[in-house]
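The structure is given below, and queries will be raised subsequently.
Rest of the complex left out; these chains stay put.
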Amino acid sequence: MSERLRRPSQPPIYCRKTKIRVRYADTDQMGVAYYSNYLVWFEVGRSELCRQQGFSYAEMESKTQLFLAVVEAYCRYHSPAFYDEILEVCTWIDSLRKRALSFQYQIVKKDTGVLVASGYTAHVILDKNGKPKTLPEEYAARLKQVVPAQT
Amino acid sequence: MSERLRRPSQPPIYCRKTKIRVRYADTDQMGVAYYSNYLVWFEVGRSELCRQQGFSYAEMESKTQLFLAVVEAYCRYHSPAFYDEILEVCTWIDSLRKRALSFQYQIVKKDTGVLVASGYTAHVILDKNGKPKTLPEEYAARLKQVVPAQT
């Protein structure tokens, strides 16, 4: 994973969007959303991206017995998110290889567009025993549609 | 599950104790531990009770392929718990039948003994397919030691 991934970049136009409302449970005594929740919201973004590409991550998992295990997660916190705010998670795929892929995320406030967080997660495809596997073509083809053209 | 269970009662002398420190993640914007965390702490109490009775719940699960599925949970909140406080969870078994059991819990502040919460959880023993099963005698015998004598 290169340093480049850690600079917030503009989401591509084909990024997949989903909305999150900050729950009371998400807040901490500083009065803002606690920092680990962002990784949960990234997961919601990933799930939604799969759904918008025509398959459910749940189904893929149960059908192929393969998992996208996380190997890295990074989040940069730009502005705090408050209880009851609606956030928009934009998700796209940064890199898609046979046995590994990485997602990028940008979270903004729905109302104002203020940048809340950006980050990425890197994954490998594993079977139940933790062995690296190749992502079946059926899914790879669908995910390729949200990978930026290589330049 | 009878109404009686919802009245805080004195933990029996053989209740099993474990300590929890309130994390920043547990707090909410009211400045106190968020209410769903107590059910997590109850789970820590249950796990510790098993361990103190000579078996690990993890091991039981993987060895027997049985689960203690929760069918009811109740918590009464007496005093708020604050970040960094050490709480003591006292756990005991209220009722132990062939296919069902229930735990009671009392949470106090370690330093002052102030009552923070009390509650119970009721469980049934299920196999992987969700079918009710009998708790193997090996585990039932160990749990019997923390059930109050019936009067």
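All chains are identified by letter, namely A and B, in their written order; residue positions are counted from 1 within each chain.
The rule is simple: contacts are C-beta pairs under 8 Å (C-beta built on N, C-alpha and C of every residue); 3 or more make two chains touch, one makes a residue touch a chain.
The shown structure was predicted, so the numbers you read here are calculated from the model rather than taken from an experiment.
Novice: For this file, in which 2 copies are placed, how many copies does the full complex count?
Specialist: My count of identical chains over the entire file-defined complex is 4.
In the analysis below, only the chains that are shown with their structure count from here on.
Novice: Would you mind writing out the residues of chain A in touch with chain B in their complex?
Specialist: Touching chain B: residues 24-25, 27-32, 34, 36, 83 of chain A.
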